[in-house]
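Worksheet: one structure, shown below.
Only one protein chain is missing; all other protein chains are in place.
Chain lettering (A and B) follows the sequence in which the chains are written, and residue indices restart at 1 in each chain.
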Amino acid sequence: MAFFLEVLIGGLMAGVMYSLVALGFVLIFKASGVFNFAQGAMVLFAGLFFVGFTELGVPMWLALLLTVGVMVLLAGVIERLVLRHLVNQEGIILFMATIGVSFFLDGFGQLIWGSNVRQLDIGIPTDPIFLMDGEILIQSFDLWAALVAGTLLAALVVFQKTRTGRALRAVADDHQAAQSVGIPLNVIWIIVWAIAGLVALVAGVMWGSKLGVQPAIVSLALKALPVLILGGFTSIPGAILGGLIIGAGEKLAEVYIGPLFGGGIENWFAYVLALGFLLIRPQGLFGEKLIERV
Amino acid sequence: MLYRESGQYKTTYGADQAIFTIPQDRVFFALLMLVAFVGIPLVATNYVYTALLIPFLCLSLAALGLNILTGYCGQLSLGTGAFMGVGAVAAWNLATRVPDLNLVVIFILAGLVTAAVGMFFGLPSLRIKGFYLAVATLAAQFFLPWLFVKWGWLTNHAASGVITVPPLTLLGWSIDTPMEKYLFALGVVAILALGAKNMIRSNPGRQWMAIRDMDIAAEIIGIRPVVAKLTAFAVSSFYIGVAGALYLFVYLGSAEPDGFGINLSFQALFMIIIGGLGSILGSFLGAFFILLLPIFLTRVPPMLGFDLSTALVSHLEFMVFGALIVFFLIVEPHGLARLWQITKEKLRVWPFPY
Partner (left out) sequence: MKASKWIASLVVGAALAGSAFAALAQEQVIPSMVYRTGPYAPSGIPVADGFSDYINLMNERDGGLNGVKLRVEECETQYNTERGVECYERLKALGGTIFSPYSTGITYALIDRAPTDKSVIFSMGYGRASATVGNIFPWVFTAPATYWGGASAGIQYIAKEMGGKDKLKGKKIAYVYIDIAYGKEPIPVFQNYAQELGFQLELVPVPAPGLEQKSIWLQIRQMRPDYVYLQGWGAMNAVSLKEAAAVGFAREKMVGIWWSSQDSDVQAAGPAAKGYKGLSFHGASKDLQVLKDMKKFLVDKGKASQNGKHFGEIGYLRGAANAMFTVEALRAAQEKHGKGKVMNGEQSRDGFEAINLTDASIEKLGLKGFLQPLKLACDNHLGDGKILVVQWQGDQWKPVSDWILPENQKLWPLYLKDADSYAREKNIASRTCARS
């Protein structure tokens, strides 16, 4: 029983880490209907700049500020050079464009900072915490990650209630209608991409202090996909809850079902789990209900 | 001037329904085939065959298969790599377990096995749509390679799970030089592409397109989504399975199951989007762009006399490649095939554009 709890908690925590990446996807999809394939590359990009600045001897708070600046700038450039020219295109075309962006960022980040592993230590403690007389082990790092994710979620939810947040949701509902009531589409897009960039920075810092900042971080996007699909592309709480379900589900499956098949099942199990949920709710847990008309 | 249809009258239904209704197109295509089957073998080197043309043909076929599903039937799939793996593993098992089986039969059976697997993973498409459907195919993408690794029988209990292709012979023709391999692959791809073209132009293709354009409307006019979607999955998987078998038999020779991973799936998807969704030609153009362009990009700086470090060149390659994708999408969001079509239309009215 203690072991079950331990795996459950560990899985929930792992799920939180996936959610951090998934949140970036949701933000952009919600506001512009773009499935942003470049989110993984943005996580690496932000992480590289952050760790790169600290390595140059810049104090951590300033590095953070500088990286935020870089991400905002990036958002502006993406809007100016890519999105603006692709207004009103189909989703799949925009998706492909973000793939182009992803290739570019991947190359650009490595061009500037190199492809080596960089260790990132932002001072989060990593000692184990024991509960129930040492029966259950929790990593303090995970608790911090959960705290960060919680703060981020709260900030985003509050942000949704602000004037800009309402404008964002209006754009998400209908580009044309939003524009006709005087919401500047371009500005909104820059804001959304900048916020997604900030989320990427948080994810990059958290994952970077876990695995070191290295090019493999790009493939985290794959871990975020089932989370995204389960939670629904358009729901911020869905990304968190989806992460928790996927994390706990895949870890428990790996431990309790995996040995029956020789192990290593968690990768596909996450997708099968998401698929199972989807068959019951085809729009994801919190996705908006699809209404189809002829 | 040279290329126009005015004055060409079609007097039979047959002429009206031909694949190429304009004689110039027919001549051009015949020339192209002549170049592919005769011209290239006269000049190409081993490097061109084994490093460029053979992988290009294999991946074009996979892209074509995916295009049938995604481009024509509108069902997004990210399982191409795994389905190629199914084709490859099935073909390998047939070839080693049933000796003396004709190579063509092996390929057809491998395609059919993949079609069955593809239909199974296509079942969720009856309920799930759009990006959400990608999850069903991603489940296949992660599950199938895992299965190849864990189910030892599939790889004849090889220690590392690596499969190695036996020598290829077709009716006494032993296919071993790169040129012969190229010709074999070209033959397979040409026949299947012709088949796809005709399927698209006939009833199943029209059903798929109706489903793609609006599935509810299609259902109302009497198209059964179950049949249309599942046939699309089956036909698409058949093509992808054959492509996988070619990829293993003609191109790689030996492969590990892990080689049929998500990267291949993404590669195939990029190919059809860049090449043109819902276009047979687009599958080939896309494969060319995604597979061969980066190779040429890495060779450009040394050719121009810049002596850059390997790392710098490959970072630059990523950047240029990414920028090119965005550029092409901005210029023509509907892919390279559409650009080609526009060129043709311009040619038609040239030199008097109005």
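We take it that a contact is a pair of C-beta atoms (placed from the backbone, for glycine too) under 8 Å apart; a residue touches a chain by one contact, two chains touch by 3 or more.
A quick note: this is a predicted structure, and the numbers were derived from the prediction, not measured.
The chain that is not drawn here is touched, among residues B:Ala18, B:Leu194, B:Ile295 or B:Val349, by B:Ile295.
Contact with the undisplayed chain is limited, among B:Ala15, B:Val35 or B:Val349, to B:Val35.
Residue-wise, the contact with the chain that is not shown comes from A:Asn267, picked out of A:Ser19, A:Gln89 or A:Asn267. Interface residues of chain A facing the missing partner chain: 3, 6-7, 10-11, 13-14, 17-18, 107, 110, 115-117, 119, 121, 126, 128, 137, 139, 141, 207, 210-212, 214-220, 223, 250-252, 254-255, 262-267. Mapped onto chain B, the interface with the missing chain covers residues 28-29, 32, 35-36, 39-40, 43-48, 50-53, 55-56, 96, 146, 149, 156, 158-162, 164-167, 176, 251-259, 263, 281, 284-285, 288, 291-292, 294-296, 298-299, 302-303, 309-311, 313-315, 318, 340.
Heads up, the rule we're going with is that only the chains that are shown with their structure count from here on.
Put simply, the C-alpha centre of chain A and that of chain B have 32 angstrom between them.
Only residues 76, 124, 127-132, 134-136, 138-139, 142-143, 146, 149-150, 214, 216-217, 220, 262, 270, 273-274, 277, 311-312, 314-319, 321-326, 329-330, 333-334 of chain B touch chain A when the two sit together in their complex. Residues of chain A that touch chain B in their complex: 35, 81-82, 85-86, 89-93, 95-97, 99-108, 110-111, 114-115, 222, 225-226, 229, 233, 261-262, 264-265, 267-268, 271-272, 274-275, 278-279, 282-284, 290, 292-294.
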